[in-house]
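All protein chains but one are shown in place.
By letter and in written order, the chains are A, B, C, D, E, F, G, H and I; residue numbering begins at 1 in each of them.
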Amino acid sequence: MVRAYVLIQTDAGCAAEVTEHVRGAPGVGEVVAVTGPYDVIAQVEAADVGVLGRTVVDSVQAAPGVVRTLTCPITDL
Amino acid sequence: MVRAYVLIQTDAGCAAEVTEHVRGAPGVGEVVAVTGPYDVIAQVEAADVGVLGRTVVDSVQAAPGVVRTLTCPITDL
Amino acid sequence: MVRAYVLIQTDAGCAAEVTEHVRGAPGVGEVVAVTGPYDVIAQVEAADVGVLGRTVVDSVQAAPGVVRTLTCPITDL
Amino acid sequence: MVRAYVLIQTDAGCAAEVTEHVRGAPGVGEVVAVTGPYDVIAQVEAADVGVLGRTVVDSVQAAPGVVRTLTCPITDL
Amino acid sequence: MVRAYVLIQTDAGCAAEVTEHVRGAPGVGEVVAVTGPYDVIAQVEAADVGVLGRTVVDSVQAAPGVVRTLTCPITDL
Amino acid sequence: MVRAYVLIQTDAGCAAEVTEHVRGAPGVGEVVAVTGPYDVIAQVEAADVGVLGRTVVDSVQAAPGVVRTLTCPITDL
Amino acid sequence: MVRAYVLIQTDAGCAAEVTEHVRGAPGVGEVVAVTGPYDVIAQVEAADVGVLGRTVVDSVQAAPGVVRTLTCPITDL
Amino acid sequence: MVRAYVLIQTDAGCAAEVTEHVRGAPGVGEVVAVTGPYDVIAQVEAADVGVLGRTVVDSVQAAPGVVRTLTCPITDL
Amino acid sequence: MVRAYVLIQTDAGCAAEVTEHVRGAPGVGEVVAVTGPYDVIAQVEAADVGVLGRTVVDSVQAAPGVVRTLTCPITDL
Partner (left out) sequence: MVRAYVLIQTDAGCAAEVTEHVRGAPGVGEVVAVTGPYDVIAQVEAADVGVLGRTVVDSVQAAPGVVRTLTCPITDL
């Protein structure tokens, strides 16, 4: 099992739409809008890093209004 | 009650329009054009961080000419 | 109640020590090492934004090896 | 009369000390710790831009723990 | 009286047009093309910081080909 | 099994020492000096993302002369 | 013989298409999607640095969805 | 006589066209594609800094596919 | 004759000392403290680009408190 925080920058004003779009997608846990240089942060869980990558591409980057995503896999030291 | 400074970058030449658009919106206090890497700085006040987020999206990021916003909630140490 | 993700950059090789130091501090939830431009991500919860600020300063920034922290309060749209 | 927002980055953990040091200095209005890429934001007022510069150097940059300051004079369009 | 240096980035190849457009505008002194990360540097003078801001918006940012401007008011220590 | 490319910045002149130090460590495959903004690139393999994290900290970041590492886990789409 | 790692940034959501497009091109070895600030990393091999350059331009940069590439030739100390 | 290195970033895949376009222009010496964060580097020579500026604008920035140029005049200590 | 604007970043609080140190040096015209990402801007004039380079090194970079300088020769289109 792999978990990651995905830091998302959106076009100005699109945080709500992106949050709605990403929430509830398979493998996606909490999705919240935040302040700071990122607009939305999502927690993603997957069977392995490969599925993690596909989840980020299919469920997060595909959301209209997403400009850039930065996936930070948890190495859980 | 939560307060924040919102640092705003606009398209070249749009500082005045953005200032006009944002001024007077609910929850928005002083809005001024500035020099430096940011074009406009607004003070926003909200009942809680959730309302703060919506105010920034609805009242600031929605203004035509806004390129990027950086919300800095006051932690008031 | 206010929640935030705190993105932490550490000196090279200090992710484990910082994670240990921050874990269990009052108001601090999950603290994990991650890959990518950040080394550790912590979830922090506080009664209000003021307490959030103090928690970040006292419990996170005080950890030896912390270079920079970026607090992203959740606006929960 | 000139007013400016001064965005301040401090060494990790020094936001409180810097806020204390800067608060109450002549020409300095509100000084608050914030979250995001800046640690403290101060409002400074001066008779003219020259005095503004001296105030920033003498009252803000002189505070132990200040790494970088970014002064954004208000052009009040 | 307030003076400022305005550092200007233009679209590739537009330095000459921007220099022509800005030169001679009210409140604008020397305007020259430069090498380095900026393409044009203008000296602007105004009765106060408010007029300075309007001059930059109306006379500099309005020039076709201007991508970004960075106004550096002189604090003349 | 998880694989990752680890992009390493070193102090000026330390690429050879870092390459020597990291080569042959458990879980570390090819380690080579490169030109460009990174000085060394290592391929790391681990049973899971947790072991990956420890390998990067213990075998790469611990090498004298390492300034910053950027771990890019392969998601193998 | 010259080898290089090519770090590739793609438009959001295009990592899979770029990986498909680049894989199998002459001179191109492993091509994988990754997490972090880069989306895809390819290993390229060429007779000399000139052929390396052409391979990157013709086989990697030509792939639809590629925004920026950073070629890191291996100097193999 | 003034000489300068002009560091050129191009749209992805355009290094060859830009090199062709710039090569042979008056005042332009060697023009080569390179790897790293820049795509092409040209050596330019001119009677004085003014002519240098015009050469960069007319012969380099005018080339289709040029995104940004950075002119580094040689001060030849 | 070559002229250039030299953009100077100083250690926090050192703008006044740097301005004093640089003012009056041979080849150096106006030297003023400014607000924004640069702390001091100097105008330098020299017989040619070589002398310009030496002036910047000897009269500007030598000033205690100077962190980084960015010389922008005027190409005077």
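Operating definition for what follows: a residue touches a chain if its C-beta (ideal position, glycine included) is under 8 Å from a C-beta of that chain, and two chains touch if they have at least 3 such contacts.
What you see is a predicted model, and the numbers here were worked out from it, not measured in a lab.
J.: What residues on chain H make contact with the chain left out of this view?
T.: 4-5, 7, 15-16, 19, 32-38, 41, 70-77
J.: Just the residue numbers, please: which parts of chain E touch the chain that's not shown?
T.: So the residues of chain E touching the missing chain come out as 35-37.
J.: Considering the whole complex rather than only what is displayed, give the residues of chain I touching the chain that is not shown.
T.: Interface residues of chain I facing the absent chain: 4, 49, 52-54, 56-57, 61-62, 66-73.
The rule is simple: only the chains that are shown with their structure count from here on.
J.: In whole angstrom, how far does the Cα centroid of chain A sit from the Cα centroid of chain C?
T.: 19
J.: Per the centroid of Cα atoms for each chain, what is the distance between chain F and chain I, given in Å?
T.: Taking the average C-alpha coordinate of chain F and of chain I, the gap between them is 41 Å.
J.: Mind pulling the residue numbers of chain C that touch at least two other chains?
T.: Touching at least two other chains: 4, 15-16, 33, 35-37, 49, 52-54, 56-57, 70-77.
J.: Specify the contact topology among the chains shown, as one of line, ring, star, complete or other.
T.: Chain contacts: none of line, ring, star or complete; other.
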